[in-house]
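Excluded from the complex is one protein chain; the other protein chains are retained at their positions.
Then we have chain A:
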Amino acid sequence: MQPAQDDDCVLRLEDVTKVYSGIVAVRHANLALRRGAVNVLVGENGAGKSTLMRIIAGVEKPSLGRILLDGNEVEFHSPADAQRHGIGMVFQELNLFGNLSVAENIFATREVTRGLRGIDHRAQVDKANNFLDRLDAGIDAETLVEDLPIGQQQLVEIAKAISLDTRILILDEPTSALSAAEVDVLFKVIRELKAQGVAIVYISHRLEELMRIGDYITVLRDGQITGHAMVRDIDTKWIVRSMIGSDAKDFAKSVDHRLGEEVFRAEDICLPRRTGGLAVDHVSISVRAGEVLGIYGLMGAGRSEFFECVIGQHRHSTGRVHVGGVDISDCDTSDRIRRGLAMIPEDRQREGLVQALSIASNLTLASLERFLRFGFHIVGEKERAAIKAAIGDLSIKAPNPDFEVTSMSGGNQQKVVIGKALMTRPKVLMMDEPSRGIDVGAKADVFRTMRRLAGEGLAILFSTSDLEEVMALSDRIAVMSNGRLVTVIDRAEATEEMIVTASAEGHKTTREHA
């Protein structure tokens, strides 16, 4: 972990630490970025990769430590500041205006103007076309961004970054939404930029890709740099070892219990993608009562989409779903829930909770039928009793169930979403990234609840992009990649390497560009 001493270093972080209210996101990191090379950064979710990059891009300021640019200490007060120093970043979520043209996007906030006569559209388009040609993108600068497929939008972002005379280009998971052919184009562009002397920082989960494009690799775990090497000296095993380390996190001990009958079966689930291709590609899977099936996959692997198809949120999806031996493929979401299916969505705020309602109303939202008299009257006592029971069962810290649900912490909000699903008395529970964005204690609670429910005979499918989680919690592990179900392995036989390799399967490219 010695900072490299060679002089082709364009930017160096020395002893950088970043603390957010109580949480240390990055501790004492030393990182050197080399000119004319691809500097790869890997690590699990929450390892601190993004924080480190946001520090370099001027979005965040380090709490401690120095940033050296060409050997001189610098301080970035804003992303614009970093841009002036030649640092450009392409974020994981694209920051483009879909309703504007490619040229307008590239020159947003620094439009080419002709004094009082306003924006010189022709000049902008010409210049933008120049940049796009350099990338060999085949995009017309006058098209609207929303009309472009996602891969080309990514290229627009890159064109925008290099139009700023970028010397350091940070790409945060640039391939997460790209098809294999689009990845090839992107890699060609990266090689060209490299030849022009640009230092590229490349963040990705896809190890196979890193091995192909990377020159130097840095591994992060829990905010610390745990490995640094030349890519040609190492293999994927080394990466996985450095990423995961040896100290295991706190997971609920799995209780051995007998699995029951098959209660859930999905056959040939397909969902077309809006930009062509399939977001969910002929996925068939079955789960038995009391079984926990972990679905591992990277961002964009189609896990959330698969769950959404199963719960009946996509009208264009095809395939059949059986719960408890009954075919429910023709039911809408409401009837599927009635037949024993429940889903806990990934994005708590956007899809899980109704923020304006109280904790109590959120909990019973999906199961009001249980408290009815005469088919329409909600019986207050019944509802309150059920709410009290749920709050106790899940150890939700709610001082008053009539408070708005947003008055609680993220972990407790997640428990409310879980409670809402459980109150429908499901036979099959689907949990999409159940541990996302909640603190360690709440995570442990959620995991314990999952094991307890499985012990009570519930079939659980959960998705995660955390290797340790999937290894520790599942009875069986399914790996999805690029919409396809690559493999299903018994936990006893699964190794981390197998899973990581399988998760990149769907992105294998067939040919290599020179």
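Heads up, the rule we're going with is that contacts are C-beta pairs under 8 Å (C-beta built on N, C-alpha and C of every residue); 3 or more make two chains touch, one makes a residue touch a chain; residues count from 1.
Criterion: contacts and distances are computed from a predicted model.
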{"item": "Name of the absent chain as recorded in UniProt (options \"Monovalent cation/H+ antiporter subunit A\", \"Cell division ATP-binding protein FtsE\", \"Ribose transport system permease RbsC\" or \"Isoquinoline 1-oxidoreductase subunit alpha\")", "value": "\"Ribose transport system permease RbsC\""}
{"item": "Touch with the omitted chain, as defined above, among A:31, A:69, A:292 or A:337", "value": "A:337"}
{"item": "Residue among A:120, A:208, A:262 or A:404 that touches the chain left out of view", "value": "A:404"}
{"item": "Of A:94, A:365 or A:498, the one touching the omitted chain in the full complex", "value": "A:365"}
{"item": "Residue among A:30, A:143, A:224 or A:313 that touches the chain left out of view", "value": "A:313"}
{"item": "Missing-partner contacts on chain A, residue numbers", "value": "311, 313, 332-334, 336-338, 343, 345, 350-357, 361, 364-366, 368-369, 372, 376-378, 380, 397, 399, 403-404, 407, 420, 424"}
